[in-house]
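One protein chain is absent from this view; the other protein chains keep their places.
Entry: chain A
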Amino acid sequence: MSDAAENDTADQGIPAPEGASEIIETDYEIGQDNFEAQIGPFGLDVHNPVFGISGVVVVAFVFYTLALPEQAGSIFSWLFSFATKTFDWFFLGAANIFVIFCLVLIVSPLGSVRLGGAEASPDYGYAGWFAMLFAAGMGIGLMFFGVLEPVYHMAVSAPLGVPSPFDADGNLIPENVEAAKAMGLAATIFHWGLHPWAIYAVMALALALFSYNKGLPLTVRSAFYPLLGERVWGWWGHIIDILAVFATLFGLATSLGFGAQQVNAGLNHVFGMPINSTMQVVIITFITAIALVSVVRGLDGGVKVLSEINMVLAAALLVFVLLVGPTLLIFQDFLGGLWAYIVDLVPLSNPIGREDTDFVQGWTSFYWAWWISWSPFVGMFIARVSRGRTVREFITCVLIIPSLVCVLWMAVFGGVAIDQVLSDPAGSLVKANVIDSYNPPLSLFAMLEALPMSSITSVLAVVLVIVFFVTSSDSGSLVIDTITAGGKVDAPVPQRVFWACFEGAVAIVLLLSAGGLSSLQSMVISTGLPFTLVLLVMCVAIWRGLQAERRL
């Protein structure tokens, strides 16, 4: 127990007296299972067996997919349809539980518990904190899906059976327009709003609570201490951590795959470079190389700086589209979409008895699996930068504010795109690339093309995707390295370099395999499935942990 800072530590560089918190007493010492070695010139300090098993499996996976792309491709597509068709209710139901759990924590007395002890103070200001939340949380996704999704849900996927505003020949049906437009935005906001951020919040809260308040190592297994006791340091814990590594790696690779395709499409659009897998391999390699520089510069010098650059660039693009687009209409869309989201939230998140199976299985299940599978990544990142905030402040900031920003982003990019599609169906590039032929990576550039100064904004968009890409790869390596080093945050830097390289390699081999991007998506779904179970159990552990903290 360390309930008050002693006088002799007060003036020695310690942030502040930290106050009461309930340290869990365990005989486990961080790093006791670690394997330290000097391989050639490089030092190594990794958890045994978590690093070994996950490292070997990832390397084997890369070689298998490279050697037998056809066979691997067919396995991936079978996995995708099996997991989404059989377990769609499970993903939807679990995500609803996470949202309700978070909302209950905000209003319950447990919300007053402070992460890092009763008197801990935050290390980062709000601006830097939010920048990192976003850049890590969904950067590339916002760029990739911002135009694609609202238009697609409005016209093609028919969520909740709302009919498309176009008939089979592409003619506009005026009486369908209003409802379809609102549903297009509402369904998109649904996928980027409360649910994903609730998933992140659960993970982040578990890591922060058990590490900063209970003194356990910063890995996923620590959250299970209240339930498993000392057994978390054995195979139960190894399995949980290995699952977390896989989920993170494949969740990240999916984002990197999306990013690579979009950068490729953008370079083709602006400079006429070819679109093919060779180009994408070159892009991933090039961007991974930039990420390595950032990895070596560390948390404050790399990720934090990059995510602040991201925020400025993204805000510039957002304001530009908002001003040159139909501004008044966008604000109407923002409010209309938000309202439709609130009205349709319950039917959209209903896990059973749905008629719109294509939408539920192809989109919602995939999204929930994607968010869940990279929750260890975003969660650990949020946890590391959230010390000193109360649970209530933490959940409000992680749940409500990012959701609102996503609503705004989708309303601006999606609203402008929808307006282009509806006002000029024949001439709209967005309609050509989303509705007539499905060409996701190009959708953003198609929307920008119809606005003034498109050559400048397209270049800005390509740069933005690249910087988001670098940030994800960098912070992902940081997180995977911490988990595979048994919760040590000061393991040798070459290990992070190893993970950054293999994230790139996994993204490359999955893109090269027969299924391309759908291989990535099926791996995300398959790793997300077991991890959903991990997260559900985690909610119970968090509740118990917070109660113990309150009793002090």
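General observations
In this section, a contact is a pair of C-beta atoms (placed from the backbone, for glycine too) under 8 Å apart; a residue touches a chain by one contact, two chains touch by 3 or more; residues count from 1.
Everything that follows uses one rule, which is that contacts and distances are computed from a predicted model.
Per the UniProt record, the chain missing from the shown structure is "Universal stress protein", taken from the list "Biotin carboxyl carrier protein of acetyl-CoA carboxylase", "Universal stress protein", "Imidazole glycerol phosphate synthase subunit HisF" or "AhpC/TSA family protein".
For the options A:211, A:420, A:433 or A:513, the residue in contact with the chain missing from this view is A:211.
Check A:109, A:161, A:229 or A:301 against the missing chain and you find that the one touching it is A:301.
Across A:69, A:351 or A:492, the single residue that touches the chain missing here is A:492. Of the listed residues A:55, A:117, A:266 or A:545, the one in contact with the hidden chain in the full complex is A:117. The omitted chain makes contact with chain A at the following residues, 2, 5-6, 8-9, 12-15, 17-18, 21, 23, 29-32, 40-42, 116-117, 123, 211-212, 214-218, 296-301, 384, 387, 487-494.
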